[in-house]
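The complex appears here without one of its protein chains, the remainder shown in place.
What follows is subunit A.
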Amino acid sequence: MGETILEVTNQRTAFATGRGLLQAVDGVSFTLERGKILGVVGESGSGKSVLSRSIMRLLPGTAVTGPGSRVVLNGQDLMQMSEGELRRLRGPQMAIVFQDPMTALNPVLTIGKQISEVLTFHLKMGKRDARRKAVELLRAVGLPQPDVRVDQYPHQLSGGMRQRVAIAIAIACEPDLLIADEPTTALDVTVQAEILDLLQRMVRERNMAMVLITHDMGVVAGRCDEVAVMYAGRIVEKAPVTELFRNTAMPYTAALFASIPRVTDPPHRKLDAIEGRPPDLINPPPGCPFAPRCRFAEEACRRTVPELEGTATHQWACIKPLNREVAA
């Protein structure tokens, strides 16, 4: 077993709204080791982005964190830390790459400034050294003409290039944990693979741990070591990536797989979209949150919320898992 970088235990995050408390993340637990990539997959509103901000402790003032929640990064309990202590970790120990590179960079500061300020702020580097390092980082993330680009502004770069810059910012202080929150959703398909490859390479080269958040099953397929599927603020299935693909247990995961278009499909075939909408997180229905949309749901599914169960490597939150007749 490798060195544990991140340990999340029973993370609960809610938001105070006019209608009541919205439980965005509802008891999520996982651990992540150095050098590993955890894919977090889910629909919009499944709580995956809130989870990423909960880990970084970057939640807005309206957020309420559940009392039993624990996030431990490199053995440090983030819940016990002051804002100032957390600030010293953001950058050097944990970093995030956001979804939309068009809005994630400051329009009035040069690329170089946005990278080097992390270095001068956290590593107390001199201005000139920081600039040299910024050029180096830009080269490392594959930005052409890094010594020219370093003095340019974000609007002079394409979306893919900006995402490379965002990655350069994230890895500048060599963090142990990198969170990529839908890093390719806003990009052209051709650029998506490049950015994902880059992220994967950075994780391997720098021996980091990464949480890769996405709504696209195709993204996690070749790149993650483990995948956690989120639904209505919970992890509903978690397994090593090949196991998950081969031995899907949760009907929701199966539905996600079914919604990926395949090259072998006949043209103009209608996609198997998941019927219905995710549940209301302010007044969730009793029982399994996926039950109202599940083809296999029974009476029992609507009574109690299923807990994560299964083996050491593969867990699911379903009382009627697929492909499990023999085990049951």
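As a working rule, a residue touches a chain if its C-beta (ideal position, glycine included) is under 8 Å from a C-beta of that chain, and two chains touch if they have at least 3 such contacts; residues count from 1.
As a working rule, contacts and distances are computed from a predicted model.
Enquirer: Name the chain not shown, per its UniProt record: "3-oxoacid CoA-transferase", "Anti-sigma-W factor RsiW", "Peptide ABC transporter" or "Endospore germination permease"?
Expert: Its UniProt record gives the name "Peptide ABC transporter".
Enquirer: Give the residue, chosen from A:V8, A:L73 or A:A95, that touches the chain omitted from the document.
Expert: A:A95
Enquirer: May I ask which residue of A:V25, A:V41 or A:M56 touches the chain that does not appear here?
Expert: Of all options in A:V25, A:V41 or A:M56, contact with the hidden chain holds for A:M56.
Enquirer: Any idea which of A:N106, A:Q145 or A:S158 touches the chain not displayed?
Expert: A:N106
Enquirer: Can you name the residues of subunit A that touch the chain not displayed here?
Expert: Within subunit A, the residues touching the omitted chain are 56, 58, 86-92, 95-96, 98, 100, 103-109, 117-118, 121-122, 153, 155-156, 166, 169.
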